[in-house]
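Heads up, one of the protein chains got dropped from this complex, but the rest are sitting where they should.
Chain lettering (A and B) follows the sequence in which the chains are written, and residue indices restart at 1 in each chain.
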Amino acid sequence: MKTPDNPIRQKRLVGLWAFVIMSLGAVVMVYPYAYMVGASLKTRKEFATDKRSLIPPRFQIGERLKHMRGEDSALAWEGADWPVLKNYVDGIVYGQVDVFLLNSLIYAGVVTVIQLTVNALAAYAFARMTFRGQGVLFSLLLATMMLPAAVLLVPQFLVVNALGLVDSFWGVVLPGFAGAFGVFLLRQFFMNIPGELEHAARLDGCGSLRIFWHIILPLSKPALITLGLFTFMAGWNSFIWPLVVLSDQAYYPLTVGLSLFREESGADWPRIFAASVMGSLPLIAMFLLAQRYLIGGISLSGMKAQ
Amino acid sequence: MATRAGRHRNQPIAYLYIAPAFVIVMVFSFVSMGLSFYVSLHDWDPLRGRGEYVGLANYARAVAEPSSVFWLSLRNTTTYVVMAVIGVLCTSLPLAMLCRRSRYGQALFRTLYFLPSITPMVVIALVWIWLLQQWGGLLDRPETALLAIAIVGVWQASGYNMLLFLAGLSDIPQDFYDAARVDGANRLQEFWHITIPLLRNTLVFVTVMVIIGAFQVFTQAYIMTRGGPERSTEVVAFQVFKNAFSYAGQMGYASAMAWLLFAVLFVFIMIQMRVFRSRRIYDE
Partner (left out) sequence: MVDLLERAGPTRGVLAWVRRSTAPPGPRRIQLRVWDWWSPSTTEDYARYFAEIESIFEARHPDVDVVFQAVPFGNYEQKLATALLGDNPPDVFQCSVYWAEGFYNRGMLRQLNDLIATTPELQDDQFVPAALHHTRRGTHVFGVPHILDGSCLLWNLDMLRTDPNLHGVFERGPDGALDFRRIRFDAVRDWAHFRRIAKQLTKYDPAAPGQPLLDDRGDVVQAGYAVNAYGMGAGPFMPWASTNGVRFQDRAGTKALFDTPAAAQTLQFLIDLYWKDRVCPPFRRELVAYDQFQEGRVACVLAGTWSGKYLVRNTQGWMGFGLTALPPGPNATGYKTMTWANMMVISSGCREVETAWEFIRFLCGLEGSLLKLKRLEQNSPRRDVYRSEAWDAAVKERPYLQNVPRICTVGDPLQHTQIQAVEDEVEPIFEYVLLNWPEIEVGRGRFGSVADALHLAAERVNEVYDRYGHLVRRWDAQLGRRVVQEED
């Protein structure tokens, strides 16, 4: 004998429990970030002594109270009176973090712009034009998606070496100038655009390129933005390829710069974390601003098969 | 359904459109693989160029030699993959189901859980070195080091995969659940007989993607453990890296290992290609 409001109350209870568990999980997700930020504000001595706490000792209430009572406290340690953001400033002044960030931006930006252009052109041709060998060429392109990145690492190096581009700007970005995945996605999208618009434009005498520029591209904005965002993020986070192909530190992106800091003897961990924060913020900001594209884009990329 | 703009004459200008993408993709995929196969048949030092032709000796060395680190690294990598798959499935799917039912903050959770997926793995690895040290020193012991880096990998991937499951779950029409409820099914039966089968595509997709990604694990080994302690986190990608770029004259051997890795991954990639083309299950 179920009373009418029982299912509703049960649902609400389940909803609350789900919320609680998800919140706990969210703490697990966010804790490392909090740790990173906290550690980036610690001084070297503070980090060496106290690796656990989220809040740097000199800001902790307990330590402040001890200091006021005149006891030995963290505020007496070396560096307690330094500016709060010293690690960030030092990272830029001594560690060239600004160079690394600029490089990451340049590599990710260049790769994104060029990849979008190149992929879109190819996708348009595959979607809208007929030409001999179309099917074979497209299958060939798709087939390259079978080659995972780790397998391609040494081969790509061999090619870049043969082209004489090792340890250079072009060596870093060239392999990223096109991607079969992008072509595939954009082709799907273009095929969904109704043909009438194009038909009408052709009757008006427009050539392919003008149609592409004035009709197809504007209509594809969401797909292009999504793909562009993903490409940019992948470019920003890329690590192994620049690690392998670069040796001149002036060309390092932030990821490789961080590994450089890590391997130095006398690694200054708080400074490393400050650089990490600076390296993560841009993408997080980008993500927050463009959430719907990114989260929506996952369904786009994931699952919708024709 | 796609509509072609009429079936008209061959447009040779199309070749110009596809040329840049095609050339670049081909060069850095098939052509490069071909070059690497050629290299794998020789002793090769990048500075000294082509060495002696050794035929399949590099492959033999990887596969057959008793001291071969390749098998060890393949074993480690496979263990890592298994842990990653189990970890992702056991976190992302329940999380997705919970997220859907959560009374408040679903959008906020989607954002928070996704953060690790957009953070560079290098950053994540650096932070987790210290977190792991606090929580049991898992990186220090050879028995637990691989598990430790698997935890880091799962932590990073769970948000992204949770979103994939969310999309998959939202594709299941509510009618099925309602019908089952009328028939008297309880939650567990609902899960087992409705959710899982209808989620099949997503499940396979996620599993295969995690497998392919996990086989290529590198950054955690490079940043956190350098293959130690006692080679317990020596993974294939790291072995390839060391042999190609740190040791003298072993680029042929590294290329051979990369080809062997490809052979192993080929199976899973074929599965993924099938999934891409599979139809929705309840249309069948």
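The rule is short, and it goes like this: a contact is a pair of C-beta atoms (placed from the backbone, for glycine too) under 8 Å apart; a residue touches a chain by one contact, two chains touch by 3 or more.
Remember, predicted model here, so these are calculated numbers, not experimental data.
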| item | value |
| --- | --- |
| Contact with the hidden chain (one of A:Val99, A:Ala149 or A:Leu219) | A:Val99 |
| Residue among B:Arg103, B:Arg200 or B:Arg231 that touches the chain left out of view | B:Arg231 |
| Of B:Arg110, B:Arg200 or B:Lys242, the one touching the omitted chain in the full complex | B:Lys242 |
| For chain B, the residues touching the chain missing from this view | 43, 45-48, 51-52, 67, 129, 133, 137, 139-140, 142, 227-231, 242, 245-249 |
| Missing-chain contacts mapped onto chain A | 48, 94-96, 98-99, 102-103, 106-107, 161, 164-169, 171, 244-252, 260-261, 263-266, 268 |
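What we mean here is this: only the chains that are shown with their structure count from here on.
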| item | value |
| --- | --- |
| Distance from the mean Cα position of chain B to that of chain A, given in whole angstrom | 17 |
| Footprint of chain B on chain A - complex, ascending | 12, 14-16, 18-19, 21-23, 25-26, 28-33, 35-36, 39, 51-52, 118-119, 121-122, 124-132, 134, 137, 140-141, 144, 146-159, 161-162, 174-175, 177-180, 183, 191-192, 194-195, 198-199, 202, 208, 233, 236-237, 239-240, 243-244, 254-255, 258-259, 262, 269, 272-273, 276, 279-280, 283-284, 287-288, 291, 294-295, 298-299, 302-303, 305 |
| Contacting residues of chain B [partner chain A, same complex] | 2-15, 17-18, 20-22, 24-33, 35-36, 39, 46, 95, 98-99, 101-105, 108-116, 118-124, 126-128, 130-131, 133-134, 155, 159-160, 163-164, 167-168, 171, 201-202, 205, 212, 215-216, 218-219, 222-223, 236-237, 240-241, 244-245, 251, 254-255, 258-259, 261-262, 265-266, 269, 273, 276-280 |
